[in-house]
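Only a single protein chain was left out; the remaining protein chains are all shown in position.
Moving on to chain A:
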Amino acid sequence: MAEPTVRLPGIVLASLMFQHVNSDSDVEGLILGESRFDEQVTISDSQADHIHIEETYNVQKHIACHRLNTLYSSDGQVNAEELHKLLAENKQQSVIGWYRQRRNSEQQMTFREKLVHENLKSALSNPHMIFVLLTPTKTTPPGSTHRMEYSAFISRSRHFMNVPVLITNLGLLEQLSYWKVSAPCSAAGYSLTMKKHGSKFFCSSGLLKEVNEVNKMNDSLQAELQKTCRDVEESERLVEMLQTEVSALRTKLRERQQSESGKESAADPCEPRKNRLLQEAVRALLASSPLFHTQTLTLQGLPVPDHTDDISITTAREAPPSATNYRKRLREMLPEKERKRRRSKS
């Protein structure tokens, strides 16, 4: 089997990088395009005919997830509702993979990404999907040079392998060169043929019809580009304006809600909130030692025992506080287990 290839237009890679620089966290989303499996036959004298399948994944665009980790749950199960929301208007057929961009990390799939990839294949009923991983890093400490690495992965029998990513560009297409000289031919038949068929190729002005037509086609394409560019520009300004308005409304609403709740609390002060989770964590991590509980201390920093034993109080009154006394008192207070634990630590 020939090596699969992912073909990615330069503008799509630039767009992915643009999306990530505008985010302060990881970004992820779906990749749309077309996957092709072409049969290639290699015939050779030395061996029998060899048929291999050429796999090509042509990436056309990407759809970003609005928020991270919404496409799947923490255990890698795909969120069908979120997937459906992202793929409106029957775009499901053109999903050929998904991507993730994470800063300062390795070019390796994580365990969760592998799980998500397998689950996405099932959810979209597409056994041939790619995962594109982009990992930007700062190469030099002052931040004068930055690097972004990218690669694609596919899974074969749950085994993941890297596939090369080819950035499609003008340089890949062979640029033919113009002929600047003609090989002269004075044959009469040659001149006759040129005269007979010349009008099919040339206009009355001497320009080539084909050149005219391709220029017109290119002009139309440029006009489409300009028109769509203007539409995009308008939509960008509208989005900016709406984002500003929504942001202002959110702030106003928050302020109003705060002032309303401020009035309520003045009328009815709510009881102070206790951080029960923190309390439970402290109890679980740290042994139930009286030392870690709230204690009342004397001015000398010695704990005041809870029990109102006359003897201990008398002892405290009679003997001035000293380190020896403090250690003795500690011994009395600590349970045996705790003393052993403290001894083993020291």
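Following the convention adopted for this analysis, contacts are C-beta pairs under 8 Å (C-beta built on N, C-alpha and C of every residue); 3 or more make two chains touch, one makes a residue touch a chain; residues count from 1.
Simple rule for what comes next: contacts and distances are computed from a predicted model.
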According to UniProt, what is the chain that's been left out of this complex called? Choose from "EXOS6 protein", "DNA primase large subunit", "Tubulin--tyrosine ligase-like protein 9" or "BRCA1/BRCA2-containing complex, subunit 3". "BRCA1/BRCA2-containing complex, subunit 3"
Option from A:Ser74, A:Ser125, A:Thr140 or A:Ser157 whose C-beta touches the chain left out: A:Thr140
By the document's definition of touch, the residue of A:Gln243, A:Gln279 or A:Thr298 touching the omitted chain is A:Gln243
Out of A:Thr42, A:Gln77, A:Gln93 or A:Ser235, which residue would touch the omitted chain in the full complex? A:Ser235
Sole contact to the chain not displayed, among A:Ile43, A:Ala80 or A:Leu176: A:Leu176
Sole contact to the chain not displayed, among A:Ala14, A:Ile53, A:Leu68 or A:Leu286: A:Ala14
For chain A, the residues touching the chain missing from this view: 9-15, 17-18, 21-24, 60-61, 63, 107, 139-140, 142-151, 162-165, 167-173, 175-182, 184-185, 194, 198, 201-202, 207-208, 210-211, 214-215, 217-218, 221-222, 224-226, 228-229, 231-233, 235-240, 242-243, 245-246, 249-250, 252-253, 256-257, 260
